[in-house]
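With one protein chain removed, the remaining protein chains of the complex are shown where they sit.
Then we have subunit A:
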Amino acid sequence: MNETRFNPFALLRAAVRPLDPVLLVLLAVLLASAHILMQSASPERVDSQLTHFAIALLGMWALALLKPQRLLALAVPLYVLGVLLLIAVELFGEVSKGAQRWLDLGVARIQPSELMKIAMPLMLAWFFQQREAQTRALDFFVAAALLVVPVALIVIQPDLGTSLLVAASGIFVIFFAGLSWKLIIPLVVAGVIGLGSIVAFGDTLCQPEVDWQVLREYQKQRVCTLLDPTRDPLGKGFHIIQSTIAIGSGGLMGKGWMDGTQTHLAFLPERHTDFIFAVLAEEFGLIGAVALLVVYVLMLLRGFHIAANAPTHATRLLAGAITMILFTYAFVNMGMVSGILPVVGVPLPFISYGGTALVTLCLGIGILMSIQRSRFADKT
C-alpha cells in the first residue's frame, strides 16, 4: 500500500482484511437485526446500543489481529486473575437484585464472572495443548478441577445463568479434548433421567415445603414456573405466559414491525434484553424466527469449520468451545423465551441489549477470526 492521500474505503478495506468475511457478514446481519428490533422494543436505547456495537466490534477487531499463540500465552494469567476477582467479589462484592455479582473498582464496576467466559475455555485449551498427544485420564480430572473452582464461585453469588455458561464453556473444551464416550454417555443418560423425573414429578417437587437442597429458592421457582407457568400467572409465570403469547400470536408472517401488541403495550417483560426474541417472533412471525435460526446455524457451521481446520490442538479446542458457547447462548435463550427451558438470565447472542454480553460474544468471534487467520498465515 502506497497511499499518499487519505482514502476511507482503502482504510476500511485494510481494516476488514484480517477479518473472516463469512463471520463478518453474518455478524453484520445479526447486529442490523438487533438494531431494527431495538427500535421497536425500546427506542430510547437505540443510541447506546450503537455505542455498544462500536466497542464490541473494536474488541473483536483487536483480537482478530492478535495471533492465537499470543492469546494462549495470556490463558494462565487471565484465569488466575478471574479466579482472584471472583474471590474478591465473594468478599467485597456489591449486592444487586439479591445477588453478589459486581466488583466496584472505583473506576468501573465489573462482573468478573463475565471474564471467566473467555478465560475458562482459553485456560483449558492451553492446558490440553500442553498435554497434546499424551492426554491421560488424570488430565481430565485436573481439567475438571480447573473448571469446578470458578464455576462454584459463580454459583454461590448466585448466578445460575452465568455459571451454566462458564461450566458449559469448560465442558465443551473437555469434550473436544477427547473425554471418553464411556464417561459421556452415562452422564448424558443420568442428566436425561434427572430432568425427566423433575418434569414427571414436578407437582410434588414444587410444593412449597419441599426443599431442593442444591438450588436456591428462586432457582427452584424458575424450574417450577417452567413446569407450570399458570402456577403464578401474575408473578414468575407471567414472563413465560406473556412471551409464549407474543410468539404464538405472531403467527406465520408476524404482526409487522412496530405493530406487536404484546411488545408495545408492555405485556412482554424484559423485552429489550432476555425476551427480545419474543419481539422478533411477534412482529416477524415464524419466518423471522426461522431466519434468525438460519443465521445462527450458518455462524455455528462456520465456527465448526474454523475449528476443524485450525492449525493447533489448542486453537481447535478453543474454536470448538467458542462455537458451542455461542450455540448454548442461542439455544438456552430461545428455549427459555418459547417456554421449553427454565428462565435463566441468558441473553440472545448479538441481539439482546447489554454491552457486557455483546463485548464477550464479539471477543469470541474475534478469537475465531484470529484462529482462521492463523491458518492462512501458516499456509503462506
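One rule holds for everything that comes next: contacts are C-beta pairs under 8 Å (C-beta built on N, C-alpha and C of every residue); 3 or more make two chains touch, one makes a residue touch a chain; residues count from 1.
Here is the rule we go by: contacts and distances are computed from a predicted model.
*Asks:* If you had to name the missing chain as UniProt does, which of "Ferrous iron transport protein A", "Carbon-monoxide dehydrogenase small subunit", "Peptidoglycan D,D-transpeptidase MrdA" or "Protein translocase subunit SecD" would it be?
*Replies:* The record names the chain that does not appear here as "Peptidoglycan D,D-transpeptidase MrdA".
*Asks:* Decide which residue listed in A:Gln39, A:Gln69, A:Ser249 or A:Thr356 touches the omitted chain of the complex.
*Replies:* Hidden-chain contact among the options goes to A:Ser249.
*Asks:* Need a quick check: the contact residues on subunit A for the chain that isn't drawn.
*Replies:* Subunit A touches the chain not shown through residues 132-137, 172, 175-176, 178, 180, 242, 244-252, 261-262, 265-267, 281, 285-286, 289-290, 293, 296-297, 300-301, 304, 307-308, 313, 316-317, 320, 323-324, 327, 330-331, 334-335, 338-340.
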